[in-house]
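The complex is shown incomplete by one protein chain, all other protein chains being positioned as in the whole.
Take a look at chain A:
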Amino acid sequence: MSFYLAIIGTRDNPVYELAFGTHRQGGDGQPKFSVQMKELNPFIVHAALDIVEDVQWTTNTMYLKVVDNFYNYMISAFVTAGNIKFLLLHETKVEDSIRQFFVDIYDQYIKTVLNPFYAVNQTISSPVFDQKIRNLAKKYL
């Protein structure tokens, strides 16, 4: 199973992107998207923003569950208080794991924002952040 995670800023700009695979069921953590799908991933996630912007006002929770589908893929969303969106493209419905995954990413994201040298909407290029997200992915998905 493959996943595609994107953290998207307030200007529809990607702050962080990661494609990864599952470590369960003998997976090696590498994404197995087809070439066509790989190219399409950002487009799908970008299109899902339309739904996220609609759904986020209808609920008090940050985790919006599955907001959109694209053929067999699902898109789960999490909106932070500062309107930064975490979007995950996935194939199976595992709500709880994804929720925990998002909450932990939020934790990491908050730590990044606390950095005085980081401005909102800036791309996160920290290798530490990247590694932590990968570890979280391994833990939950």
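Brief remarks on what is shown
FYI, a contact is a pair of C-beta atoms (placed from the backbone, for glycine too) under 8 Å apart; a residue touches a chain by one contact, two chains touch by 3 or more; residues count from 1.
Note that contacts and distances are computed from a predicted model.
With the options "C2H2-type domain-containing protein", "Trs120-domain-containing protein", "Mitotic checkpoint protein BUB3" or "Plastid-encoded RNA polymerase subunit alpha" in hand, the undepicted chain maps to the protein name "Trs120-domain-containing protein" (source: UniProt). One of A:69, A:115 or A:131 touches the chain omitted from the figure, and that residue is A:69. The chain not displayed touches chain A at residues 8, 10-14, 39, 42-44, 46-47, 49-51, 53-55, 57-58, 66-71, 74, 82-83, 93, 119-121.
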